[in-house]
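A single protein chain has been removed from this complex, and every other one stays in its place.
Right after this comes chain A.
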Amino acid sequence: MGEILFARVDDRLIHGQVMTKWSKGFGCNAVFVIDNNLAKDEYMKSIYLMSAATSNLAVKILGVDEAISLWNNDKFGNYRVILLYKDIATVKESITKGLPIKKLNVGGLAKSPEKKFVIPSVSLKKEEAEMLWELANNFDVEVFFQTLPESKRVNLDAALKLFGINM
């Protein structure tokens, strides 16, 4: 039986930080990108798959429903997987549809004027913070903010305080 090591939210999806750092250790042998739009875009899909081809990891790009049927089918077989997401809403969709994500690393969300920085690589909107609160409280997900395995880790309660939300 396979295992979901953790999920990561990173709007750059497959790139150096993920392939050279996060996928080393934890016995990781696969990275699944879960994104409904990307799964339909054959051209961008081929770019990500080509970029990842030099790694020793199995890489798949899936829509949420596709990922869930793979999980229901054989619990991801022999894969020890990092799930990669572009946004928090898709993580929420996956979890509410039954994908058992227990650890969520929020590692890369670009800044924009209405957002607040949690760590230098992650800024959040209030509704994203609320979604994370929901995942932690209703689905028992351990949420943490961290760019690289060796960089500073910020826990959800500290991030939520920025928005005046209490755990």
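Here is the rule we use: contacts are C-beta pairs under 8 Å (C-beta built on N, C-alpha and C of every residue); 3 or more make two chains touch, one makes a residue touch a chain; residues count from 1.
In this text, contacts and distances are computed from a predicted model.
K.L.:
Per UniProt, what's the omitted chain called: "PTS system fructose subfamily IIA component", "Oligopeptide/dipeptide ABC transporter ATP-binding protein", "Aminomethyltransferase" or "NADH-quinone oxidoreductase subunit N"?
P.N.:
Matching the unshown chain against "PTS system fructose subfamily IIA component", "Oligopeptide/dipeptide ABC transporter ATP-binding protein", "Aminomethyltransferase" or "NADH-quinone oxidoreductase subunit N" yields "PTS system fructose subfamily IIA component".
K.L.:
Which one, A:6, A:48, A:71 or A:85, makes contact with the chain that was left out?
P.N.:
A:48
K.L.:
Footprint of the hidden chain on chain A, which residues?
P.N.:
Against the missing chain, chain A presents residues 11-12, 14-16, 19, 43-44, 47-48, 51-52, 54, 110-112, 117, 120-123, 147.
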